[in-house]
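A single protein chain has been removed from this complex, and every other one stays in its place.
In this document, chain identifiers A and B correspond to the written order of the chains, with residue numbering beginning at 1 in each.
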């Protein structure tokens, strides 16, 4: 037990950080839903509008991140280790960045047809974002440890699944696509999507670290 | 000196975590030996069996990782900072993941001839895994600081060496291979192998962090 754990007994329940994290992961759910719409959209004008929407939502997320960092610098005593609050905010920010990154690449590389693996990965990101939102909301609410752990386990298994989807997609790409430049482009997009699920796992790991420290 | 350092004076010698880490790095040594056999194997059936064995051993490692995380959540007082135990377990897990990842790619990309650079990197991973096993065993045993540092220095220098092998291999690839798709495939495998040595360095760095904190 650490000195700050002792202190924490006197610290009021967190009313500052988790409400912001809940807002942040709610925004992630919205971005990832937009991503799923975007990769399923065949109309170029509508798709372009959805790409712009992902960009806008990424900025919304940036503002929440800054709000968290500001609270961190003005609160003398925090309900959890400062570095964990920092790490959680950073990894949520990373998830939004990689969703935005893959959406931007679809635009910049002038991708016309989106492959089934890209759609599948977008769906996995959406599910993972939803689980992260559940875990964070539970943490900021009644804090049912089993529910939080369950969501984290799901996020981990989604990341494994995304890994398999990514690997199979790359193998198929090498089988079927003979244009090396097309391979490079699609590989880049798949990699950005797959990394978004890695970052969800990072966020889940920070949550588990906070749980472990406050066990 | 921190409050938990004071407490630690009363903490019994670690009988839980390091035995698990020793088991974990022993498993890494076995996976990396299998990897070396695999990249040296020319018989397709036998190679496929070795790839399956790498996959099986990666699952063995996953189970040890979970065992460590379980111990972490049930032990109130830990002999080292919880976050460092978490970080060490995670980086050992990462090493196994990247070994498995490169082995899986050799399979998925239907690589027939394995280049000398791939063999060299596999051998460097094996040596690095052995040094990590030495460092971890020493930490869990008589804790001879010089031996631990020596192993960590070797892991660092192996990582530098792997970096050079990787860079030269990519340069040669660009010189000699004119098929862009072949270049992409081999580059992916070389990168996964090289990252495995990076992850060994990460594990060594966590060990050194633990040493520094408990100096």
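As a working rule, a contact is a pair of C-beta atoms (placed from the backbone, for glycine too) under 8 Å apart; a residue touches a chain by one contact, two chains touch by 3 or more.
Please read these numbers as outputs of a predicted model, since none were measured by experiment.
Peer 1: For the chain that's been dropped from view, list the shown partners it touches.
Peer 2: Looking at the entire complex, the absent chain's contacts are A, B.
Peer 1: Looking beyond the chains shown, say which of B:16, B:29 or B:183 touches the absent one.
Peer 2: B:183
Peer 1: Touching the left-out chain: which of B:37, B:90 or B:209?
Peer 2: Answering carefully, the residue with contact to the hidden chain is B:209.
Peer 1: With the missing chain put back, which residues of subunit B would touch it? List them for me.
Peer 2: These residues touch the chain not displayed: 1-3, 167-168, 170-171, 174, 178, 180, 183-184, 187, 205, 208-209, 211-213, 215.
Peer 1: Mind pulling the subunit A residues that touch the left-out chain?
Peer 2: So the residues of subunit A touching the missing chain come out as 2-4, 7, 69, 72-73, 76-77, 82-83, 86, 90, 104-105, 108-110, 180-181, 184-185, 188.
Assume only the chains that are shown with their structure count from here on.
Peer 1: Which integer distance in Å separates the CA centroid of subunit A from that of subunit B?
Peer 2: 27
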